[in-house]
Structure formats: structure tokens, C-alpha cells
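All protein chains but one are shown in place.
So, chain A:
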């Protein structure tokens, strides 16, 4: 190869360092692209015959199955939204440097390490019918019967908040630290009150980050499975879509149908992601003046 060619290729980023991408490429091909394409093609080969789209029409014509989409969205969207909204004020308060920041951040992030099962166990202990909260409320005569906070919608919701919040918090904190604090001071000298500074300056600069954070926690919440069984009501109010796929695959051994459900699940997520990204693309996403 002539030297000129080498220079030209290097200009476009083609040089020997490109080999560094090889492990990741193999990883993605083997563990994501291949299984995805395999599942996709499997979903078009229904076990019982009836045409290419039989699995999909079966899913959408059965209200019991179809409703899992709404059920999952009803849990995942509010949980993701709450995670993001709760992370903003806490991150807002915790940005900047102060003593004990590392300790506080660690405490807020610890739930990541717990895992879903431990979280579910904890939820049952605290919020279950004979959990500490209900025993306290009963002994104080605030309620006459235990309030039901587990083995229903709320159990799953709390579980998603506990496991999803640390992610949201860490992301929002890093986005917020990337915004130059002088901007708010400048707004203050221009007569903007605390609320106006947040609404006019901080929030618009933070919004793209919030959109990204929302998407990540939403995707985590949408694939909820263990907590839907452990602290939810898997036969009713928390019969989420991943549960439907699980039942098809491991109770009815209909892998083709299960693949179709998984594809529907992916498609629904993609729709939400697309909507949020379209909204995000209309926001200002350039420099936020900070050290980022």
C-alpha cells in the first residue's frame, strides 16, 4: 500500500487502531444481533402454522395477552417519570462540593447493589401485610386493617423506584454538574428569582439529559420481571409483558409465540424511545458551559 493511501485512510480514521473495535464487534454480533435476528425469524414461523403473522394476530386478538402492553406501560412510565423527577431536586441540592458528599452519594446509590430479589424481600418485610409499616400504623390506630402495598401494583412500583432511582440520580447529577453555575448567578443579577432561574436556565439546559435519563430508567422498568412475580400480582394487575413471554416459552413451550411477544415488547419500547428522542431533538443540546 502506498504512503499516500495510508495517509488518506488515516484521515478517515482507518488505521491499525481500528482492530481495537474487534472484541466489541464480535460481542455485539454474537450476543445481540444474532439472537435478535434468530428470534425475529422464529416469530414468523408459528408452531401451529397459519401464516407468517399468525403469532402476532394471536397476541393482538387475545385481550388477556394484549392488555399486558398497557399493564406494563402503566407501571413503567410512571415509575421512570417519578425516578427522574425525584432525582432532579436531590441532585440539584447535592451538586457542588461539600463535606460528606461522597458518603451521601454512596448511600443513595447502594440500592443498585441489592438486586431485585433482595429488594423484594425488603419490601415484603417493610410494607407487607404484617410488615413494620402496617404494624406501626395498626398499633397507632391510624388504620384498622393493614393497607395493601405489596403483591399488587404498588409493590412492583416501589421495587422499580428503589432499583431505578440510583441510576436516574447518578445520571441527573452528572448532567447537572455539567451546567456552569455562573449561568444561574448571571440570571440572578438580571433579576430572575430562584424559580425563574430554574425554569428559564437550568431546566432547559438539563432537559436533554432528563430525556436520556428517562429513557434509560424506562427501558429498565419496562422489562420488569422478577419483582412483578415476587411483590406483584402476576395473575392480575401486574401481569407484565415479559411474564406473558415467559409463560409462552417455559409453560407452553411455544418458542415461536414467545419470540413474537418479545418482538412486540421491543417495538413498544422503540415507540416510546422514538417519541422521547423526537421531543429531545427539538431542545438545545449544545454546550452547557460547564466542565462537563
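Just so it is clear, contacts are C-beta pairs under 8 Å (C-beta built on N, C-alpha and C of every residue); 3 or more make two chains touch, one makes a residue touch a chain; residues count from 1.
Criterion: contacts and distances are computed from a predicted model.
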{"item": "Among \"Ferrous iron transport protein B\", \"ABC transporter ATP-binding protein\", \"Isoquinoline 1-oxidoreductase subunit beta\" or \"RsbT antagonist protein RsbS\", the UniProt name of the subunit that does not appear here", "value": "\"ABC transporter ATP-binding protein\""}
{"item": "Of A:6, A:182 or A:281, the one touching the omitted chain in the full complex", "value": "A:182"}
{"item": "Option from A:35, A:96, A:115 or A:204 whose C-beta touches the chain left out", "value": "A:204"}
{"item": "Given A:193, A:252 or A:281, the one touching the chain that is not displayed", "value": "A:193"}
{"item": "Absent-chain interface as seen on chain A, which is shown", "value": "180, 182-183, 185-193, 196, 200-201, 204-205, 284, 286-289"}
